[in-house]
Every structure is written in C-alpha cells, then in structure tokens.
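FYI, not all chains are in this one, though none of them got moved.
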Amino acid sequence: MAIVLGANRYGKAETRLVKVDRDSDTHRLVDLNVSTALSGDMADTHLTGANDKVLATDTQKNTVLAFARDGIGQIEDFGLRLARHFVGGPIHGARIDIEQYPWTRMGQHSFTRSGEGTRLAVVRFDGATATVKGGIKDLTVLNTTGSEFWGYPRDEYTTLPETKDRILATAVTAKWTFASTDVDWAKAFETARTSLLEAFADTYSYSLQQTLYAMGSRVLTNVTEISEIRLSLPNKHHYLCDLSPFGLDNPGEVFQVGDRPYGLIEGTVRREDR
Amino acid sequence: MAIVLGANRYGKAETRLVKVDRDSDTHRLVDLNVSTALSGDMADTHLTGANDKVLATDTQKNTVLAFARDGIGQIEDFGLRLARHFVGGPIHGARIDIEQYPWTRMGQHSFTRSGEGTRLAVVRFDGATATVKGGIKDLTVLNTTGSEFWGYPRDEYTTLPETKDRILATAVTAKWTFASTDVDWAKAFETARTSLLEAFADTYSYSLQQTLYAMGSRVLTNVTEISEIRLSLPNKHHYLCDLSPFGLDNPGEVFQVGDRPYGLIEGTVRREDR
C-alpha cells in the first residue's frame, strides 16, 4: 500500500482585531479573534515544497485586517465576505472561525469588558454553497436549587448518594446551524442567547441532559432559522460539605467547588420531518 | 556562618467555596476563593519534622468551610473572623486572601457569571493589630480615544512614533489599604470600583501613568477610609494597522491586539500629612 496525502488545510489562527466605528461621537467597538483555514489543491507544497498554490497565512491575516476597514457588521456576514473572497483557483474551500468578545458601554468612548459569553460564528464556503453556524461559549450559569439527581442504576462501582436538591452549574458552549444565509444575525443571536439563559433558569431539572434538551429545544422554538443546535455542558460540580464533624448542619448552604473531574454532557437538538 | 531558618509561612491556598443564603425565596450567592497562611513558632517542623505546632492545612480548609456556615457577610469581615481565630499559641500571625467572583442575578435562584472584576480582600492579624486591604482585579477597560503619547526622550534605541490619538486599554489590578477596620466594606468597595471606572473614562490621558494617578487619587478622594492604593496596570497594546499597502487609509479604525510584550505601569497613591 502506498503512503498518500489525505485531508488537509492551513490558515492563520487567532488574529486579534479591534475595529472602532468613529462615524459618530459615540464610538462603537468590535473586538474579534479571527481564524482562517483554506483547503484545495495543496499536494505540491506537501510533497515537493513548491508554494505556488499556497496563499501565505500572513496574506490571510492581512486580508482579514483590510476587510475590517470597511466595517465588520455582524460576524456571520464578515465571515461570509472573507470565505467567498478566499475561494478560487487552487483554493476550493474556506472556513472562517470568529469569536466576538462582549464589552459594556460606560461612556461615549469608554467600555468595560463583560464576561457573559463570547459570541461565535463558523462560516464555510466550498465555491458553491455557504453554511453558517452561530454560537456562544463561556456563558457560565448556576441555579442554587431546582435540580435533583436520582433514579440512576447502581452497579458495583456506584457510591454517589441520590439528591433531591443540588446546585446545577455549567459553562455553556453552544453552536447552532442556520438553514440559510438570509437571516437577521443580530436578532437570531440575541434570541438564542436569551432562550438558553431562560431555559436554564426555568427548567426544573432531573438531569443536566434534561436541561440540555430544554435549552436546545427552546432555541429552536424561538429562532426558526436555526435547524440544529449542539450543546456542550460541563457539569461544574458543587459538593455539599459535610460539616457534621464540627457539630453543624448544612441544609444546602456551603459547597466546595471542584475543578476536575467534571461531568461533560453533550447533545444535539434538531428539526426533523415527521 | 551558620545556615538558619528565615521567614516562613504555610497554609491552604485556593479553597473554592460557594455559600447560598436560603433564608428567603430569593437566594443569595457568594462565590469565593480563600487562601490562608499562618506563621509563628515553626522551627521544629522545619528542623526536626516534629509537627506538634503545625495546624494542618486540611484543618485550615475545614475551618474556612465551617465558618462559612454562619454566613460570609462582607469578605473583609470574613477574613477578620478567620484571622483572629487562627492566631494564638504557636501561631503568631495569619494572612487571609479572599477573591470574590461576581454573578448577576437572572431569577430567584438563577445567576450568570459576570466578568467585570473580581473583588479582593487581604486581612492580616498579628495577635494585636488587624490590617485590612480591599481591592479588585481583572477589571478590563478600554477608551477608543482621548489618549495621546508623545514628548518622551528619543535615545539611540527609540523608534516609536509619537501619537495624538490611540486606544488605551488595561486590566486593572488595585489593592487599597484601609486606615481602620470600622468601615462599611460594601459601600467602600462599590465607591472605589466606580471611582476607578469613572476616572479611567473621563481622564484625557497623556500617559498611562497619568491615568493611574487619576484613578488612585479619585479613589482616595471618594473613600475617606482608604489611606493608600496600589495600582498595577498592564498597557494592553492595540497597534494601528498599516493598511497603506492595500490602498487603504486607517484613521484610528483597525487595530491589531498584542498579547506580549505589554507595558506595565505600577504605582501607589497615598495620603500624607503636609
């Protein structure tokens, strides 16, 4: 059997970019982390070192910066503009990953960095079809009650006691697929984000899986342009402390927070013809 | 010359602790990272391995958890309770470091983690006197304009062009010393935090040092119980992109964000009899 080149791609990862819109006295700020990845007819550079079909990753970075000059707009659109630009000739496919960091205004020209979730976009273009995903990560949420966990099977390795009241906490990563590119991206993002938060808060939970499904289906219900959502939810364990050696009770008041290990619940919710 | 033991201390670092106050239907949440460090007559354990004067760091952790059962209150007070408890017998001094993470309420029992600065307290007790520091870290702020930097000396290694308009961005770390322990801690923190943000936003800046002094003096002006404040301000460089090779101007619109190196400006502002 011969040894051959398989799937491959190359690009410039994590170009950190701030765009200031100064067209009024009240400046607007867009803070991005942009990664580009291209694929196509790249056998030569792998096999012989000939680079005549390689768009240098430095050029990819320059392109991102130059395109920003005209304004970013919504990150899904910015990704589409970039992806469509890159594809052509030996380049058959482009993938653009964008992270947008949240800032809170505190003056006409002044901002504080907020922590309530990084917005995501992943845009792919293959020369014919563009697909767009939106998303969010690092959206950390916690319910102090309204979560139970019991009724799971007990095998020879099971020691976990059942609980009718626990803290439920997670750092949401969600990516949703749009059915088209004709979408009000800003409204879709805000509605999806709000849906995730509200479903987390108002679901009485018997498992993090159940909460995951509630969050995903709420997004699909509220944003009709989204065909599928994938959620990755670490179960950030809060361990109820045993204070009985110190003569104290602990009715759901004092918890030690663990770093590792953590539960990791991943699942997809999607639309289906029936 | 003999080899001898010098200054030393030991403790339990980074006990991660959540306290839920459930005394009403609207739960309150306190999320802490607590570190304890004790010092005193510790020669034996260093020199012979005898541990009869060592309060095990596991016991220190248990103490933190047990004390939380009665409620945290303000973190400065929680630190004072712990420090005063630990000192006695062979233990001559205690230092308690507390970080408090900010959460935003989104329901009676539901919260989202905010990113706008971690509150700090450092409490020391030596058996006679308690000193308290408050503070904040990871408070990231940015001005899109209102910052110049010019007039600095040019030596043989100077290449930086002068600028009359730049982005100024930093992640504030501040620690302030209270002149007493008879303070409304919550009000002091909120006033200090607001003062830092407002002084950053409304200072027209010719150097980050000038902004630092403005922030520090604003805090001292507005919180009379604070005798001294120390600020550490990384200058998070935003480099204006040269888009001229692409036939584009760039009037303060597109910036690349650097990770390293960064400027680091540190300074103290304090009260003094004159």
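Before moving on, here are some points about what is shown:
Which chain is which? They are A and B, in the order written, and residues in each are numbered from 1.
The rule is simple: a residue touches a chain if its C-beta (ideal position, glycine included) is under 8 Å from a C-beta of that chain, and two chains touch if they have at least 3 such contacts.
Given the structure is predicted, the values throughout are model-derived calculations rather than measurements.
Shown here are 2 copies of a single protein sequence; counted across the entire complex in this file, the number of copies is 4.
The definition used in the following text is that only the chains that are shown with their structure count from here on.
Rounded to whole angstrom, the centroid-to-centroid distance between subunit A and subunit B, based on C-alpha atoms, equals 30 Å. Of all residues in subunit B, only 15-22, 27, 29, 31, 62, 65-66, 68-69, 103-104, 106-107, 109-116, 139-146, 167, 197, 200-202, 238, 241, 243, 245-246, 248, 250-259 touch subunit A in the complex they form.
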